[in-house]
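Encoded as structure tokens, the structure appears first; notes follow it.
What you see is the complex with one protein chain gone and the rest in place.
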Amino acid sequence: MFNLLKRLVSKKNSTKEKGELLGSDIQRNLDRIKEIFINANDIVIRAFRVGSYRKIKASIVFIDGLVDTGALNEHIIKPLVSDIRLTQPNLWLTNKQIFRLAKEQVLSVGNLQEVESLEDVVSRILSGNIVLFLDGIPTAFTSSLQGWEARGIEEPETEAVVRGPREGFTETLRTNTAQLRRKIKSPNLKFEIIKVGRETQTDVCVTYIKGIANDKVVEEVRRRIKSIDTDSILESGYIEQFIEDGPFSIFPTVGNSEKPDVVGGKLLEGRVGIITDGTPFVLTVPFLFIEAFQVSEDYYSRPYYSTLVRWFRFIAFFFSIFSPSIYVALTTFHQEMIPTPLLVTMAASKEGTPFPALVEAIVMGVIFEILREAGVRLPRPVGQAVSIVGAMVIGEAAVSAGLIGAPMVIVIAITAISSFVVPVISDAGAVMRLFLVIMSGFLGQFGLMLGVTGILTHMVSLRSFGAPYLSPVAPTTISDLKDLFIRAPWWAMTTRPRVIGWKDPIRQGFRLMPEPPDDDEND
Amino acid sequence: MLEDGKITCRQIIYLIFLSRIIITFTYLPISDTPPRNQDVWISELLSFPVHMLLVLPVYILSQRFKGCSIIQASEIIFGKIGKIIGAMYTWFFLHMTAIVLRQFGEFLSSVPYPETPIIVFISSITLFAAFALRNGLEVISRVGEIVTPIVIGSIVLVVALVAKDMDLKVLKPVLEGGFIPVLYGGFIVATRTTEILFISMLLPYLNRRKLAKRVILVSFILLTILAPIITISVLATFGVQQTLNRTFPFFSTIRIISVANFLERIDALHLGIWVLGVFVKVAIYYYLTVLGAAQVLNLKDYRSIIIPIGTIIISLSILIADSQLQLREFISYKYSLWYALFFILALPLFMLIVSALRGKGMDLK
Partner (left out) sequence: MKRWLALVLIVMVTMTTCGCWSRRELDTLGVVMGMGIDRAKEDGKISLTIQILKPAEAKKGTTGEGVWTITSSGYTVFDAFRNATMQSERELFLSHNKVIVIGEELARAGIAPLVDFLDRAHEPRRLSYFVIAKGEAKDIILAEHEQESIPAKAIENMIKLYGDTSMAASVNLHEFLKMLASKTTDPIASRIELIGAEGMEREEDSQKRLRLTGAAAFLSDKLVGWLNRSETRGFNWIVGKVKSGIIVVKSPIDESQYVSIEIIRASSKIIPEIQDGKVSVTVKINQEGNFKEQMSNVNLTQPELFSSLERRQAEVIRNEIDAVLQKAQKEWGADIFGFGEAVRREFPKVWKGLEERWHDEFQNVEVRVQVDAKLRRTGVISTPAKSR
């Protein structure tokens, strides 16, 4: 992997037009660097001499805090200062010879590269590499001895699972690629680094499996990322908004995950991942609507339960989008739909409440969203208290004060709970919910269905990197229904999703169903 | 090309099927036609061979002029005069859109929302259809792909739920009025299927052109299976006399549903399905109008005329009839039979003969 990376980088170096080149005079080079890093007091320039008989000046430049100083001392400075004398004690060495000696015999680090331009040197220093200058040589060594304080690998909170790997991505790009590499040990797994952001110079890594991912999609991802011209990328959300297909849409067309197994699974289906340095959220494209309902644990549990749970997710999604609008439509337009005993109860609790059902629904919806936001932002223990107490007090008090009918509170509670079941599209859900409530408040079921047709039309017109958003429902792909309304057992999942993995559609052999051994021969 | 989208075999089948069945979902036009007794469902079965015959001219024409809609073909055959035929077809689609919209609005204004002016329904659904049109044929057909299984599913559900109220004895005696009226009924059913013209307009956009035959067969087989199911369920629930005097027979059937004293009065469900289905039907007819107009006028892009044509459609659907009665009179078989036959059969046949005589035919592939 490192070789690959090195090749990629060196290729980039050779092809790219360079700015100012390094000179042979070490002092001049160091002066330039000091000039660039003026007032940046975290820069360290360590000067020393190298050589056995004839000593030449050398300097190591790095940023304090980004470099593993122990390794630096052990593998760079100590060999250069002392070991070089042991290997060639009595020779008169020229600068060039020392340079080659250092490169080939002395420096005991894995990734050692040579850079020639000042721009490269600066960017290496900034990304936590050390740069070693030798006097008289217009080339500098660089080695990535990054060793900053980083968060360890933890279980991500957003995607907790009962069964499945508990590791999550971290903020460090290299750790993340390593985690993916550990999952997929194939030379076809590619990582391509693109630097984005004029000021932040963020490493963005496009990852895919060659031969499975659609080359056109990979190329399109590269093109879109490269065309981002911004000063900063602080989180993958920046990239998402720069590359998504439906910038005005309420639906996400780029997926994200914090878990290596999820991203690995998606890569294996033919998707392309985008890892951004500095955030544990890895983007995946193309993103289909159905992915919001496919949770990694579905694939680890046995199929019946997974299918059942997936259906509950669909139902919960339905509730979270439709229950307030259906309630409004039923109570203000289609009272005949309500079973008579229920009508009696509902009408009784409606007696004396001042607001129309539509207003009730909107107000309660807004209050719920505020409570949720408050619960998320406050420190965790306080947040929970706020949300629970808030909901109970407001719900209970509003009902007993006769401001709002009790059924409305139940409806909002159902909506709220259901909206947490499918978190990926809960933000789109909130917008849809409001839209549909308003539509059904004006024209009842007709308005509601009109709103649904509008949303449907919008959804089928969406594409994510060429893949129709509602695939495999529309356009229908029969073979992909195995992972839609049901989750087929693994031995039956013979093909990859057609709109994504069509390049190499066969995932595994047929007839993999486990069977008891054939006993005929023993008889 | 005016339209870059491609549609699949399944999508075009669904469009034809849905567009035909959704009217039956509320109006049951068969109750107006001979034989006017319990044999109407046989008429619907018999309509299948008639459908096949009626499709022939359109199908042969589209095979002869591959990659051309019937409007473009007419221009190739007749030159400038062909534009008149193209304009006639555009008018036909326009008129059909207006009729569908009016039927839709009439239902909404007579049952669930008697106080609301009909123009609200007509214009709002036209607007949403225009939104779909802006996104092209692919989007309309994909919406159709989602809606059709829902429609089929709800038909099956409704039939299963009213099964206990059905009395299949009403279907006897079979062929009470003799065979001729039943056959005539089958003929009328088939001529109502103006969706035959979809084939002439949409085949150029089929992604696998070879499957054209399958499209025709499967869509009409589907229709021939489901339409009698609806008719029989209505007949068996209401008896012959009551079926014939219903304005909205299948809707009335849904109102009869009562399961365990809880699942009653589910007409809003019917309303929902009806809105979804009619939306697709309006969208596709509206689309054909716009596409036809663009082809006649040789436009590069049809998006600019979506709104103007939509306005025309809305006003036409209001002006088309003063009352529900007038509308019903017009779309009853006495008039619409000849009107539709002219466009489905007479004109394509005429074009076919002329093109054969002039020896014109081409393959744009």
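Going by the order they are written in, the chains are A and B; count residues from 1 in each one.
Quick note on the criterion: a residue touches a chain if its C-beta (ideal position, glycine included) is under 8 Å from a C-beta of that chain, and two chains touch if they have at least 3 such contacts.
This is a predicted model, so every value here is computed, not measured.
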item	value
Touching residue (missing chain; options A:97, A:230, A:249 or A:332)	A:332
Identified contact with the non-displayed chain, of A:24, A:105, A:241 or A:340	A:340
Hidden-chain contact residue, picked from the options B:183, B:217, B:256 or B:318	B:256
Hidden partner interface residues of subunit B, rising order	110-117, 120, 124, 127, 131, 134, 165, 169, 172-173, 176, 238-239, 241-242, 245, 252, 255-256, 258, 264-265
Contact set of subunit A toward the excluded chain (per top definition)	248, 331-333, 335-336, 340, 343-348, 350-353, 356-357, 438-439, 441-444, 447
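Note that only the chains that are shown with their structure count from here on.
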item	value
Centroid spacing, where centroids are CA-atom means, of subunit A and subunit B in whole angstrom	47
Residue ranges of subunit B in contact with subunit A within the complex	8, 10-11, 108, 112-113, 116, 120-121, 124-125, 128, 131-132, 135-136, 138-139, 142-143, 145-147, 261-262, 264-268, 271-272, 275-276, 279
Residues of subunit A touching subunit B in the complex	329-330, 333-334, 336-337, 339, 443-446, 448-450, 452-454, 456-458, 460-461, 468, 470, 473-476
